[in-house]
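Complex shown without one protein chain; remaining protein chains in place.
Per-chain numbering from 1; labels A and B assigned in written order.
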């Protein structure tokens, strides 16, 4: 399983663009927001946490179809399914690799992009904290969506349609906690709920993803 | 692997549903006509909202069925996953567009009701938002069915999606409640008589609800028959290719 993770990370770094692409997309989305809503610092500071969350979510979504598509095309997925690794483990490692290559850089970049959004000083800690807690859920849920659509040609759009509704609770609690943090209110409750969703998703969704992947391989 | 269910039931289902379908359709129409005519023309205007309130005879039953259709799909999906009962999977498939339309009706009538009452077509109220999210779930479910060619694979994948989707739909419901307190009134119907709408409205509303339930059953039966026949046709075509 560690070999699995190592391979996916190596692929993510070497496969040209996979690693930085999500990050660049995140930057572009955040740059475009002021063009869309106007450059007023107050307005930007108010919508900043939400926009950063939305940007991170979209950047995450963008790279989901790569999770299984390449392994599906070159036959690795068939071979992995017949290998002694449990499918649940394979799926979890895929999600973890996706998080390390996509989610973690987003978390790291978010404070820097927060500057572009004129975020007030107390907003940075809750923003980073919510993204750190929330992005794993995005990766795990996205892995489920990717497993559902792995056999479908041009499944990218369908993948978005399936995954985005599943992202709703994560986004609501994450953005709400970040917003409350930015407004210097208590944000413990939404943060707990976010952590709960992340833990639940990590614990349960790999079983669904693995089941769905087995169906798709047959 | 193969059990009696798999072979016997599609044919038996079609025979049975052919027998009951005319009755259910007739009952549905009767209940709807009684409920709507009574509700729309023979009830007094409400004190504050006037005649506007009468849209509830469409709004409440469709909203109810929007959720019940999803529950029915969830049960049917579970039956498919556990018993591998083909009719069950196809019934879930058949119910999805009906449920989506019910959700759309609930949203549209809600908007029409909201305009004169709250002065706006749409607010990000928890109930409205939840229904919008439910509608998105329906769309995803229908799209996944449509995207996969192999019937059994599609049935398996959509069933798992329905299960996972249900969990996330409930989570979304609570998240949305947390996120925004709403304008929407509380439940119009409950076991607690104090909170119920007036009796004048109550009985025609029950007729309307019964009508929507029966209409839903009739539509799902009919659509399931269609799905079974379409599926049989695909199987026959595949066999013909096989020679």
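In this section, a contact is a pair of C-beta atoms (placed from the backbone, for glycine too) under 8 Å apart; a residue touches a chain by one contact, two chains touch by 3 or more.
Here is the rule we use: contacts and distances are computed from a predicted model.
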item: Listed names "Ligase-associated DNA damage response exonuclease", "Heme ABC exporter ATP-binding protein CcmA", "Amino acid ABC transporter permease" or "Recombinase A", matching UniProt entry of the absent chain; value: "Heme ABC exporter ATP-binding protein CcmA"
item: Residue of A:62, A:85 or A:183 touching the missing chain in the full complex; value: A:85
item: For chain A, residues in touch with the removed chain; value: 2-4, 6-7, 10-11, 14-16, 71, 73-76, 78-85, 217-218
item: Positions on chain B contacted by the hidden chain, ascending; value: 1-2, 6-8, 10-11, 86, 150-152, 228, 231-232, 235-236, 238-240, 242-243
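We take it that only the chains that are shown with their structure count from here on.
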item: Residue ranges of chain B in contact with chain A within the complex; value: 133, 136-137, 139-140, 143-144, 147-148, 153, 156-157, 160-161, 163-165, 168, 171-172, 174-176, 178-179
item: Touch list for chain A against partner chain B, complex; value: 144, 148-149, 151-152, 155, 158, 161-162, 164-166, 168-169, 172-173, 176, 189-190, 193, 197, 205, 208, 211-212, 215-216, 218
